[in-house]
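Could you have a look at this structure, given as structure tokens, before my questions?
Every protein chain of the complex appears in place save one, which is left out.
On to subunit A.
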């Protein structure tokens, strides 16, 4: 192999552009998935069948189909019916929507993991419904959901290069374009290493959190 540092030097400015786009997609995608996931989870607990059933069907469908095809769907099909979005916006919405179905499961498991005795105790103390959620259920559920939610953020980071396929210039998009222009491999290698460099400390952090929160 011949590794050319000059090529690396040429790629660096575009690499940082890509990092910025990746982090932006990750940050907003995370916010969407965390918020929307909570909506799904609460809707799945709804006593109304016509709320619960469609939500379960939609989330199951999204969870069991590939993110890549969903991105194509959002990018090429949705404009036929409604708004057309930029590649990056489409990518962010796609990531957020896809992972919201995973975070919904996390919230659901977290809420159901609170022992039934806690609900009964809240009833015995005749706490109001909102007080029960606020003071009894949520504080206990949050400890359970933080580590798996963190794992999905790392998973989303690793799926984020898919937005390059619809033309968003994230880390992979930049590396791909650069490699095609210069017929070099350094850019792709750097991006591969960059993912490890970001993902590994992140998963260590989550494991540390897990040890602290779940005892």
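Observations on the structure shown:
Assume a contact is a pair of C-beta atoms (placed from the backbone, for glycine too) under 8 Å apart; a residue touches a chain by one contact, two chains touch by 3 or more; residues count from 1.
Basically, contacts and distances are computed from a predicted model.
The chain that is not shown carries the UniProt protein name "Amino acid ABC transporter transmembrane protein", picked from "Amino acid ABC transporter transmembrane protein", "Tetrathionate reductase subunit B", "Lipid-transfer protein" or "Indolepyruvate oxidoreductase subunit beta". For the chain missing from the display, the contacting residue among A:93, A:122, A:149 or A:172 is A:172, taking the whole complex into account. In the complete complex, the residue from A:48, A:116 or A:196 that touches the missing chain is A:196. Within the complete assembly, A:67 is the residue of A:67, A:95, A:122 or A:206 that touches the hidden chain.
Contact between subunit A and the absent chain runs through residues 1, 61, 64-70, 72-73, 76-77, 80, 157-162, 165, 172, 175-176, 179, 184-185, 188-189, 191-192, 195-196, 199-200, 203.
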